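Note that this complex is displayed minus one protein chain, with the remaining chains in position.
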Amino acid sequence: MSDPATIAALESPGAAASAPLLEISGLSVMLEVNGTKRPVLRDVSLTVRPGEAVGLVGESGSGKTMTARAIDRLLPRGAEVQGSIRFGGSEVGALSGAGLRQYRNQVAMIFQDPRAHTNPVRRIGDFMTEALRTNLAVPAAEARRRAVDMLTQVGIDDGERRLRQYPHQMSGGMLQRIMIAAALLTKPRLLLADEPTTALDVTTQAEVMAILDDLRRGFGLAMLFITHDLELAAAICDRTAVMYAGQVVEVRTSALLHSDPLHPYTAALAAARPDITQTAHRLRAIPGRPLSAFEAPPGECAFAPRCPHAKDVCRTAVPGLVNLDGGMSRCARAHELRSHLGDAPHD
Amino acid sequence: MSTGIPTAIDAPRFRALTSVRATGLIGIVSAAVVAAATFVAVFGPLLAPYDPNLPNLSLAWIGPTGGHLLGFDVQGRDVLSRLLVGAQTSMLGPLVVVLVSMISGVLFAVVAAWRRGTADAVISSGLDILFAFPGILLAVLATAVFGAGLLAAAIALSLAYMPYVARVLRGAAFRERSQPYVAALEVQGASATSICLRHLIPNMLPLIVAQATILFGYAMVDLAAISFLGLGVQPPRADWGVMISENQTGIVQGYPLPALAAGVCIVAVVIAVNVLGERLFERAQAARG
Partner (left out) sequence: MRWKFFARRLAMLLASLLVASFVIFAATYLAPGNPIAALSGGRSLPPSSVRILEQRYHLNAPFLAQYWYWLDNALHGNLGISITLRENVSTLIASRIWTTAGLVLYSSVLILVLGIGIGLVAGLRPGSLDTSTVVVTAISAAIPAFVAAIVLILLFAVKLGWFPAIGNGTGFVDNVRHLTLPAFALAVSSLAIVARVTRASVREEGEREHVQTAVSRGIPSRQLIRRHVLRNASIPIMTVAGITIASLIAVAAVVETAFGLNGLGAYLVQAAQSKDLAVVQGISLLLVTAFVIVNLLVDMLYAVLDPRVSLGSRAT
């Protein structure tokens, strides 16, 4: 397993290798479901550098949301965590008390469903200023002022009025913008965006995405952007990691993800998405269904059952992450299949 | 615990003891208790070893001896026999209350959901207004007017419970009404009555049964209370509520068994019915998905 420092060095050779802000190495998580322990994450490794946007792409069950929760220490009770998550050099798992609170100020999470994630009986002003007033001891009036400022930045102009309203009086899109604004108030260094636009309608998605992207760049924040949409991740993130069955199977510069994928799964995902510029006679779906970590067949590549390029070597052992052309791939035949993955799979 | 306005919220979420097996055991025991009570309610008089109604004051208050497992009550009658025979009115009364209030409640709920609009508004408002009467109060009023007795009390309770049943079921009826299969049937030309009777109501059945079970418990408590007050089943007729009232003097005199025995019977059946009702309720929720 390549260690995070090497990975960072590999991916931007020659650039001033700034110390990674977030380093996840060998993260494995088991959850207790109905009395039995099941793996949800298997040996996940990832880095995010300061100011960098990294996409985390996967279908349902891939473990992408779990990864974000593990980073934010929001795992359910009874979860077993192995491996390490380091933020700014300190081990996140070891934090407690004031240290943990400070960490939470520096890492802000934006959730998928804004309505479920806001307290319906409290006013927006309360919601937005809570962290400021409680953890950072900012006086109420000052906190409100900052909240109104931030609301303007996300495109909500009558902030004062909005602060007095309740969540049920607003649309989903507006609530998500408020959630983004609230997340930015504590001046975090890392944003964890868990499918922030999935619950919104298409037009609003575009608006909210634009706001999020602008503000992130404006404030120079790092971001881990979780989505199931490969193209969306590619559009706004510098690098993208693809997850399958609880593992990272590819990490690649976003620009190259489509044209030169390193893992069959990524290639299949990209191919499965209908392209508006072309006429397709048949949607190229991936046969079978996505597996969760606990469903993955042991001792072999998790994607092998569905992979059009699978050979015997894929079924003898779980492939490790190999470095390839500035990216990483968890494919036993990665070198072999290099540049051929864009070809149509044998039908 | 009367009034009949227990909401869905207090169909208590029995997050039972740890293991799944324990949960199953409780359910089985409850079902057994209810089955036993029903059996006794039907066959009580045949099972009673002694005459439940023959007073013999010289035997009053004597504790368990010989063939008299629970001893004698205030008038020297065998307690066990009276309990067995008393199960009849104690179980039958609530049954009548549940049947009447559920049937009328379902009717109102379905009509309101089917017709929607004005009919629904009228029915809902009407039901809201009827909520003013707690069950026991209406029963007392009824007995003052019509004379004490189980029938008057049972009918009064049914009337008092009906608005609550209708309100709970109205929500479910509306949900069923807006399902696509109803529109499909309408398009095919099925009549409103047939759709309601053959599709709508059967689909609501899990909820109806769960609600009826929980309601049985409340009816049992309320009716026993009314009999305890002397306004329901009349002494010397055997009934668990009446037995508690008759034998209450024994408590302070040092002979608590007869009254306690009747009390235990009531509580045991009510707990069993509550547990069953909760299980059925959970299943109905799960079935709805």
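Should a chain be cited, it is by its letter among A and B, assigned in written order, with residues numbered from 1 in that chain.
Keep this in mind: contacts are C-beta pairs under 8 Å (C-beta built on N, C-alpha and C of every residue); 3 or more make two chains touch, one makes a residue touch a chain.
The shown structure was predicted, so the numbers you read here are calculated from the model rather than taken from an experiment.
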Which residue of A:Val33, A:Leu100 or A:Ala255 touches the chain not shown here: A:Leu100
Of B:Gly105, B:Gly135 or B:Pro206, the residue in touch with the unshown chain: B:Gly135
For chain B, residues in touch with the removed chain: 1-3, 5-10, 12-18, 125, 128-137, 140-141, 143-146, 148, 167-168, 171, 217, 221, 224-225, 228-231, 241, 244-245, 248, 251-252, 254, 256, 259-260, 263, 266-267, 270-271, 274-275
Sites on chain A contacted by the missing partner chain, in the whole complex: 72, 74, 100-105, 108-109, 111, 113, 116-122, 130-131, 134-135, 166, 168, 186
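In the analysis below, only the chains that are shown with their structure count from here on.
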Approximate Å spacing (C-alpha centroids) for the pair chain A, chain B: 54
